[in-house]
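Here the complex is missing a single protein chain, while all its other protein chains stay put.
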Amino acid sequence: MTQYAQTQTTVSEYSELSILQRTDKRDIAYVVYGIVILLMVVCAYLMAIFGWLPHDPEEMQLELMLAGPGAPGHLLGTDFMGRDTLPRLILVIKAYFVPGLMYIAVAILLGGIFGILSGYYGNKYETVVTYITNIIDSFPRLILMLLVVAAFKPDIYYIMMVLGVTNAPLVSQLIKGKISMLRQKNFVESAIALGIPDARIIFKHILWFNCRSYLIIQATLGMGEAILLESALSYLGFGVQEPTPSWGNMVQQGANYLLQGQLWSSTIPAMAIMFTVLGFYLLGDGLNNMLEGKRQS
Amino acid sequence: MMVSRSAKPVVLYLTRELYVTFFLLIGVSLVVFAVLYSAPGDPLAAVFGGQVLSDAQREEMMRNLGISNTWYGQYWSWLVKLFNGDFGTSLRSGQPVLGEVTKLAKNTFYLTFGAMFFSLMIALPIAIYLAKRGTDRLGWVLMMFAYTTSAVPLFWSAYIVIYIYTRFFNTLPIGLATGESMNFTQMMLPVFMLGLGSGIISETVRFLRDEISRVFSEDYVRTARAKGVSVWKHALTEALIIPVSEMIASKIPFVIGGAIIVEQIFNWPGIGRMAWQAAQDRDYPVIMCITLVTALIVRLTSLLQKTLYVIVNPRASQETKTS
Amino acid sequence: MGDAILKVTDLKKHFIQGKGLMSFMQRQTIPAVDGVSFDVNTHETLGLVGESGCGKTTTGKLILKLSQPSSGNIVYDGIDIVPMSNREFRPMRSKIQMIFQDLDAALNPKMRIGQILGETIKIHNKHLDDSAVTARMYELLEMVNLKKNKLSNFPSELSGGEKRRVGIARTLSVNPKFIVADEPTSALDVSIQAQVINLMVDLQKQLGLSYLFITHDLRLMELVSHRVAVMYLGRIVEIGDAKKVAQHPRHPYTEILWSSLHVKQSAAALKVQQHNAKAGAAWDVFDFTEEDKGCRFAPRCPVFAEKGQPQACTQQSPTLQDCASGHKVACHFPL
Amino acid sequence: MNRLKLATFIFIAATVNAVNAEQDRVGGTLGYGEYGRPATIDPITSNDMIALRLTELIFNGLVGINEKQEIVPDLAEKWEVDKEGKNYTFYLRKNAKWHPKGADEPQPFTAEDVVFTFKIMAHPKTITPLKVRYEFIDTVEKIDNYTVKFVLKRPILNALAKFTFKIIPKHGPNNTNYLTREDPFVQRPIGTGPYMLKEVTANQEVVLIANPNYFGAKANIAQFVAKPFADQNIMMQALTFNAIDMIVTVNPRNLPELQGDKRFVLQPYNALSYAFFGYNVRNPMLNDARVRKAFTLAINRDEMLKSFFNGQGTVISGPFAPGSWAYNLDVKPQPFDKAKAAELLKEAGFQAGSDGILEKGGKKLALTLKVPIEKENEAVKRVVLAFKNYLKSVGADVQVSFMEWQAWKESIFAQHDFDIIFASWVFDDSADISSLFHSAEIGAWKNNFGGYTSPEVDGLIVESKLTLDHEKRRTIYRKLHEVLADEAPYTFLWTLTNYSAYHKKVRHVSIHPYKFFPYASSWFISGDESKI
Partner (left out) sequence: MNNSPLLKIEELRTYFYSRTKQAFIRSVDGVDLEVNKGDTLGIVGESGSGKSVSMLSIMGLIAARPGIITGQVWYQQEQARINLLAGLQDHVQVSKNDGRIMSVEKTDLAWQRRLEKNMLGIRGKEIAMIFQNPKSAMNPFFTIGHQIVENITRHTQYKSRKEAKERALYWLERVKIDSPQLRFYNYPYGLSGGMCQRAMIATALSSEAKLLIADEPTTGLDATIQARIADLLEELRAQTGVTIVLISHDMGVIGRLSNKIAVMYGGRVMESGPAQAVIDHADGKSHPYTEALLKSIPREDNMSSQGHLNSIDGEVLDTINVPRGCRFASRCQRINKSIEKMCLNEEPPLATVSDGHKIRCWHFAGV
C-alpha cells in the first residue's frame, strides 16, 4: 500500500522541497546512520589525538587476559595481553584515519589522471591507460598486496597505497564513463566552444560538479573495503602490526582463542568492523540515492 | 561503415585481445618481478630457510643455482625460459613450477568459481526482488543480509562457522583433516564461506539491482510489453547476462584473493596458500607462475565475458571495430 | 549583406576508423567532409541542409575548431584559423559560437542557470565585478525573453524552449559575431520552434549576427536562410539563393529533398524512394576506396538511371559550376 | 619464534613416557599435524624441521643416539678411532637393505653408499645446509664393501655424534655427482629406515608405511601420515575432533585446554633453544653494559614465562641450555628489580626528561626493537609488548617494529640497523657458540650481529677452541657464561619446554628433543583406550 497525497490545493511557485524532504526516508536513515558512524569516527579520532581515552590502551593486566565485556574495569573486555579493548578500538581510528585519506587521495588522483587522459584527451592516451589499468586489474589484489607488504613493510601506509593504486582503475572508469556521457550530451564540446579553459572544464565542470558525489560514494565504499582488506592481511600476518592497534589485528589475535570458546575478544572488534563497514555501505547507498536522485519517478 | 554480421568481428576481436593479453602478462610479470627484486631478502631464502649465510657463500650458491645477480639478468633468463615453455623450478621444492601450480590451481579454480556461483545464487534473487519490488520490508531484510555478509572479516566469520559447526555436529568440517575423502559439507563449506564472505554479494546486489531497474525502463522493454510478449525474455540479455558476466569477470580477482584465506582456514590445497608461502620464501619462479596463472585466469574470464558480450550484443561487434 | 565574414575553402575531414594495437588490421577512411567550400557574409544566414550523416554537423564543428580538419582553410575575418593552436584560438572563441542540437548542451546538469551564464561572462570579461556580471546576466535573459527567477534553477527544471533560450543566452554572453546553429529547433515543438526562430531572427537584426544554419528541415530553411548549401555525403552539391534553390532546384538530390515535403510526390522522387529503399543507408552505397570515382549521388540518382548510366557520372566527380548568378550546382546533368 | 639455527651441543635427555610394554600392538595409522609442509624430504637438501622429522623415520645414520643420549650403533655395527682422533673406521651392518625403488628389488646397503653420501654432500654444486657442518671431514675411503674410513682434518671433540648424518643410497639420485632440488629423489627418497615413503597425496599429506625389511626391530605402527595445516587453530581443532592423533609442537595458548582434556597426553620435551633480547652495541647508549644490565633487571621474566607460556620453561642466565655441562649454575638469573635497574641507568648518566623518558646528553633513551613477524605466534607479540611496557616503567622508550622475516634478517645481519632484537637460537647436534660473541664474527651476514667485542670473551673462545680436554673446556665455558651474564650483550630469557600432544591411544611414546622421531618405531597404538 502506497500513499500519495497532495499537501496543498494549489502548488504555487513550486515550493521546491529541500533535498532532505524529497529523499526517501529510508535513504535519510541510511545517511544518518552513516553520518553517525562518521561522527563516531571523527570523535574517536579526536579522542585518540588528544588522548581522552577511557583507559590506558597499553596497560597490560596479565592476570586478566581475554576477559569478556563487563569484566571489572573493562567495559568491552580485554585482549590477549590483558589490555582494555575499548581504548584500543578508539585508537584504531587514529591509525586508519590519515592512511585512509591517503588511500582515497591516491585512488582519486591516479584514477582521475587515468580517467581524464583516456576520457577527455581520448585517442592519444587511451591505449596506454587501458594497458596500465588492465595490468592493475589483472592482479588479484590481495596477492599483490601480500607481495608488496611481504616485500617491504607491513605498514598501513603501504597497504593503503597499494589499495589506492589498485582502486584507481575503478575511479578512472567512472570518470571516463562520466566524461563520455557528458560528451554525448555535447556538454564538454560546448564548454570548449565557449572558450572555457580545459583545466576548468575538467576540474570544475566534470570533476567538481558531475563526479563529486560519485567520488564521495566511491570513497565511502572504498573505506569499507580498506578495513576489510586490512583485516584479511592481518589474518595472513601482514596487516598492521602491534603495538599499533588495528581492527584487523585485534580480530585476528582474538580469533586465535575463538575456537577455544573465548568469543569476545575477536567478536567485539569484528562487530566494530561490521557496523562501520555497513555504515559506509549504507552511507554510499543513501548518498547515491540522495545526490544522484535515484528515486523512482 | 557497416559490416555484415558474421563471425569475423569476433575472431578479429579475439585475436587482438589475445595479442594484448600477451603483452599484458609480460607487464604483470615485470611488475611482480620488480616488487620481488626490490624487496629485501633473496631467492636463497627458499633454499636455506632460517640459515645465515656469508656473502661469499651466497654468491657461490647463486652461481650454482644459475641465478644471475642483476635484476635484468634474472628477469631475462626467466623470460627466455618462459618462451621455451619452461616456468622454471621452484627454488624451495625443486619441482617444475608449472606442474605444481596447475595441480593446485585446479583446486583454487573449483573453490573460486564455486564460490562465485554460490554468491550469485544468493545475490541474484535479492537483486531481482529489490529491482522489481523496491525496498519493502522483506526487501530491506534481504538487502541488509547481503550487505552484512560483506561487512564482516571473512576469516572471522569462517572461524565462527567452524565453531558453530563443530559444536553442533561434533566433527570438523575440513576434508583434509577428517579423512581420505571429503563429504559434501566438507567440500561445500569452504565454497559457501568464500561465496558469502568475499564481499561480492553486496556489490553484486547493488550493481544488478540498478542495472535491472535501468533496463526495465528502457524503450525496448516497453515495446516488448506493448507486444504482449515475455518481458524477461527481452530484458534477459541486458539485465542479467551482461551485468552478471561483467560482475563475474570483474570480481574474480577479489574472490581469488579471498581464496587465500579460505584455503588457509579450511586447509584447502590451492595456489593461494602456495602464494603466501612463496611470497615469504622469495621463491620467485613460483610467485611469477602463480601471478601469471591468476592473471591469466582473470584475463581469460574477462576475455570470455567480452566475447560473450560481443556475441550477445550485436552493437558491440561494430564497436569493437573502432575501440 | 556585407563582405564574407567566413570563407571556407576545400575543407576536408577524414575520420580514420580502427584504433588500438591491432589497428593495422582494420583501417578505413571515412571522408565525412570532403572538399567543402562556401562563404558566409556578414549579417547573412547560410543554410546548410542534407540528410543526417551527410557531414553538416561535422562542418560546423570544424569551423568551431572542435575537431581539427584534415586539410583546407577556414578564414574568419581574414584570419586562417586552421593552423592555430587551441590556445591561440581561445580569444577567437568569443567571435565564433555554436548552438548545439542537443538542448542540454552547454548546460551542466549540476550547475544553476546563474552559474552557467556567470561563468562564461567572467571568463571572457575578467575585469567585471559581481554586480556587473549580474547586470549582464539580466540583460541576456531579457534578450532571450526569459524571466529573471530562472537564474536559480537547474537545467532539468526548465522546459525545452527555456533550455534553448538559456543556451542561446550563454552563446550570446561572449558577444559573438558568427554563430553556427546546429539544428536549433529539431527537438522542440512547432509552437516553441517558432519562438526560437523568431528570437534568432531578431537577434540577428539587433546584434548584426551571421549564422550558419544547419538543419534538415527544409521548410524552415527556406524561410530563415538567405542562401542555402545542400550537402550530400560530405560534399556540397548545390549552393545558392534560398528562394532559387527551393523553387528551382538544379541538382536532382535537391529536387528530391524538396519534393519529399509536398503531399504529392513527384515521379522522380517516388523512383528514388524505391531506389533508396533497396540501397539502404547512403554511406553504404558509394564506394570510397577509389578517389574521385564519380558522382556520389549516382547510385541513387534518378537522372543517372534515366540517362542510362552515363560514363561521366561514374568516372568523374562533378564540381560546383555556376549556373546562374551565384547559384552553383555540382552535377553533370543539372536539371 | 624464529629459529636462528646454530651449531651447539646436545645435552638434554629425552623423556620417556613410561609405559609398561604389555603386548605388542602392530598396526594402526598415526596421523600427525604439521604446521606447513616440507619442501623436500631427503636428508641433504631439506632445511626445515618438518622434513627433518620425516627423514628420521625414513633414513638411518652410521650411528644413532639412544634415549639416554648415548651413541649407539645404527648402520655401523661398530667403529674404531685411532689415537690421534683423526681416523674413524666404521664397520657396517650387512643386513641392511634399501627400500625398494619403484618396482625393483630392494638393494643391499654397502660402503659405497656411505662414500657416495659424503661425496655428494661435499660437492660444491650440492645445495645443502649441511655442508658447513661436515667440513671437518677431510676424506672418506671405502676399505671393503662393509668398511669405510673417515679421515678428519683435525681432531675434534665429540666427533662421533656428528656421524649421525643420514646415509642416502647411491642408486637413489639420478645424478651421481651432486644433489639438487630438481632431482626426483628429493621428493621420493628411499632409505634404510623403519618407514618408507608410500606417497605424497594430492592434499600434500606425506604417507609413510612400515618397512617390512627393516634390519632392526620392526616398527609397530603400520602407517605414519604427516598432515599439513596452514592454521594452527584448525590443527588444534583437528586434534580435538580426532582428525589427527598427534601435534608435534603445541602452541602455548592451547596448553590449558589440552591439560583439561583427558583424552590426550601432553608430553613435554625441551625445545633446545633459548630466547633472548639482543642489543646492538654500536648504539652508544647500548654500548654501556650498565644499560643492558638495567634492562635485564627491569623485566620480569618469571611473570612473562608464567603468563605467556603457562610457566613451561626455565629462566636462564647465559648462552647455554640449563642442565648442559657448560651451563654455569652458579650464575643465577637476575631477579626482577626495577629499583636497581633505575639506579644502574642513573649511574650510566641518564636523567628523567620532561616526559618521563630518560635522557643523556640531550638524547632520549629511545630504541627500536625489531621483531620478525610470525603468523599466529602471539607469544612473540606478548613478550615484546611486555618488554616495551617493562622498559617504559623504568623510563626507556622502546618502539616495537615488526618486520617480515627476510626484511628483518637483512636489516639485522646485513645492515645492522636496529637497537634491540628479539629472537632465539636453536641448538642442534654440532659445533659451538663461539661465533655469537667473538669479535671476528662482526660483519655482514655474520653471527655477531650486535657488534659485541670483549677481549676477554675473545680470549676465552679462542682458548676453548684450542683445547681437546673436556674438563678444561667446561671450565672455560663456565667462565664465559659468567662474563656474558655480567656484560649482557643479550638479555637471556629462557629455554622453553615444548609440548607434544597426542591421543592416549598412542603408547610408549618417547621423543627426541630436536629430531623428534628417532624412537618412533617402538611406539604403538593401543586399540583399547580405556586401559590407561
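Worth pointing out:
Here the chain labels run A, B, C and D in written order, and each chain numbers its own residues starting at 1.
Quick note on the criterion: contacts are C-beta pairs under 8 Å (C-beta built on N, C-alpha and C of every residue); 3 or more make two chains touch, one makes a residue touch a chain.
Everything quoted here is computed from the prediction, not taken from an experiment.
Taking the complete complex into account, the chain left out of view touches A, B, C. Only one of C:S131, C:S191 or C:Q311 touches the chain withheld from this view, namely C:S191.
In the complete assembly, the contact with the undisplayed chain comes from C:V201, out of C:V201, C:A312 or C:L335. Touch with the chain omitted from the figure is made, among C:T29, C:S71, C:N86 or C:S159, by C:S159. The chain not displayed touches chain B at residues 2, 5, 133-134, 217-220, 222-229, 234, 237-238, 312-315, 318.
Residues of chain C in touch with the missing chain: 51-52, 159-162, 189-195, 197-198, 201-202, 216-220, 222-223, 256-257, 260-261, 263, 265, 273-274, 277-281.
In the full complex, chain A touches the omitted chain through residues 1-12, 14-17, 22, 295-297.
We take it that only the chains that are shown with their structure count from here on.
Averaged Cα coordinates give chain B a centre that lies 40 Å from the centre of chain D. Between chain A and chain D, the centres computed from C-alpha atoms are 46 Å apart. For chain B, the set of residues touching two or more other chains reads 20, 23, 39-40, 159, 162, 166, 264, 276, 280.
Among all residues of chain A, those that touch two or more other chains are 150-152, 236, 255, 258-259. Chain C meets chain A in the complex at residues 19-21, 61, 64, 66, 90-91, 93-94, 97-98, 100-102, 104-111, 119-120, 123-124, 167, 170-171, 174.
The touching residues of chain A, counted against chain D in their complex, run 58-60, 62-63, 65, 80-81, 149-154, 236-238, 241-243, 253, 255-260.
On the chain B side of its complex with chain D, the touching residues are 39-42, 45-55, 58, 60-61, 64-65, 89-95, 103, 159, 162, 166, 170-172, 174-179, 263-267, 269, 273, 276-277, 280, 282.
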